[in-house]
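The other protein chains are all here in position, but one chain of the complex has been omitted.
Let's turn to subunit A:
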Amino acid sequence: MDLALAPETLARWQFGITTVYHFLFVPLTISLAALVAILQTAWVRTEKEKYLKATKFWGKLFLINIAMGVVTGIVQEFQFGMNWSDYSRFVGDIFGAPLAFEALIAFFFESTFIGLWIFGWDKLPKKIHLACIWMVSIGTVLSAYFILAANSWMQHPVGYRINKETGRAELTDFWHVLTQNTALAQVFHTLTAAVLTGGAFMVGIASYHLLRKKHIPVMRTSLRLGLVAVVIGGLLTAISGDTLAKVMFKQQPMKMAAAEALWDGENSAPFSVFAYGDVDKGHNKVAIEVPGLLSFLADSTFDSFVPGINDVNKSEQEKYGPGDYRPNIPVAYWGFRWMIGFGMASFAIGAVGLWLTRRKFLLPPALRTGEDERPHLVPFHKPLSPRLTRLYWLTAIWTLGFPLIANSWGWIFTEMGRQPWVVYGVLRTRDAVSPGVSQGEVITSMVVFTLLYAVLAVIEVRLLVKYVKAGPPELTEADLNPPTKIGGDDNTADRPMAFSY
């Protein structure tokens, strides 16, 4: 059969499209839930109106976003069975459990408390209402944990045995699946990257308003919160990325060799800055490298041996039989670079911003600004020129998309870098597809999902833009006087709902 339309290829494209799309919303949901919860906590503690306005503003954007995350997540729960039935049969004993846990523990949590939070402004006392958004936040983190533990098992299967009788993988140690270092490193990396993503989102949108000198008190606060999230998130993403890379060098040397286009193993292996190669012949034509750095990243010493693509391919052939065990090298190589490049660019822009907008530290007193003033951007002793100031705000706006690009490439890299395996060393991707599903069916569903997702993307982005431009809402009497009784106060029984669909 034509390879481009082979069931495996189609099913992989569909999984790639639906999953990358789903994951545009996931990190934003994780981080915005927490950031909104922080803002609302500030409102409850200080009763400063700017915090409530900020909570409502970011809360609205959060809800527009999470709606998409939730509905695209439904597909994820079922497409293993639809397109990957042989995978499901083979690994269900292990892979199903974290998925079921995710639904039972995390999804119920998220979806129930999000409903309470959305509709609860005039039904719940202030502190209980606040607790709801924190519950949502906990739910998002638990959800990430379970699904990443499941994915980590595909990257590095542990705690199982193959049942010779049924030919299926069976769980022997669930605790090991949940706590293996791959899972912990992936969770750490994904959550920190999510913080970076939400921070950049906040910084970008706050910068949009600050550039126009609109809604200054709310956006000033948001900007600082966003910048702190970007810097902390960015730093931790780099650290967790390094941890994860060290794990991967041990568990999936092929993926990391591909990430570096390191064809032949070396002592004191270099880190590749740019490479252009010939995949068929297995070497690079052009390569710009930093000597020794890769060895350091892999093993913390500058002279340790890092195996290359050709070495690993050979050893896998000896282990698993003849075949090509190389992933798509250019995708792995460039995916790895786009991930790091875009992620760290947003971190750098955030770090610069955090310094430029500092409030007191090493800032001449004359340049300090009040609550209603846009912060000066001060590199040392003098503010930036108007042109440079404008340039920074514009850059900060554009940066909000960077982590989204980085996240997507991160997943494309780690999933495509594992090929030809779906479960590393255990099950090949081509053996995982549904044998009973026809080409026509897969094409139908792929076309349907792609079109639907494209339309929804347009609708969603336009809604976001509308609500971003509108800025924070004016507060009403009801907002400032939350109920004291669960279910709402009796004297307000005939008042319109604070929020209604």
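Worth pointing out:
Definition applied: contacts are C-beta pairs under 8 Å (C-beta built on N, C-alpha and C of every residue); 3 or more make two chains touch, one makes a residue touch a chain; residues count from 1.
What we mean here is this: contacts and distances are computed from a predicted model.
Among the names given as "Urea transport system permease protein", "Cytochrome d ubiquinol oxidase subunit II", "3-isopropylmalate dehydratase small subunit" or "Cell polarity determinant GTPase MglA", UniProt records the absent chain under the name "Cytochrome d ubiquinol oxidase subunit II".
Remark: the omitted chain is touched by one listed residue; of A:239, A:290, A:388 or A:486 this is A:486. Note that of A:116, A:235, A:287 or A:405, the residue touching the chain absent from this view is A:116.
Note on the undisplayed chain: of the listed residues A:370, A:386 or A:496, the one touching it is A:496. Checked against the full complex, the candidates A:9, A:85 or A:243 give a single residue touching the omitted chain, namely A:85. Contact with the chain that does not appear here is found for just one residue of A:68, A:149, A:238 or A:397, A:68. For subunit A, the residues in touch with the chain missing from this view are 63-64, 67-68, 70-75, 77-78, 80-83, 85-86, 88-89, 91-97, 99-105, 107-108, 111-116, 118-120, 123-124, 163, 168, 170-172, 174, 434-437, 441, 444-445, 448, 452, 456, 459, 463, 466-467, 486-488, 493-497, 499-501.
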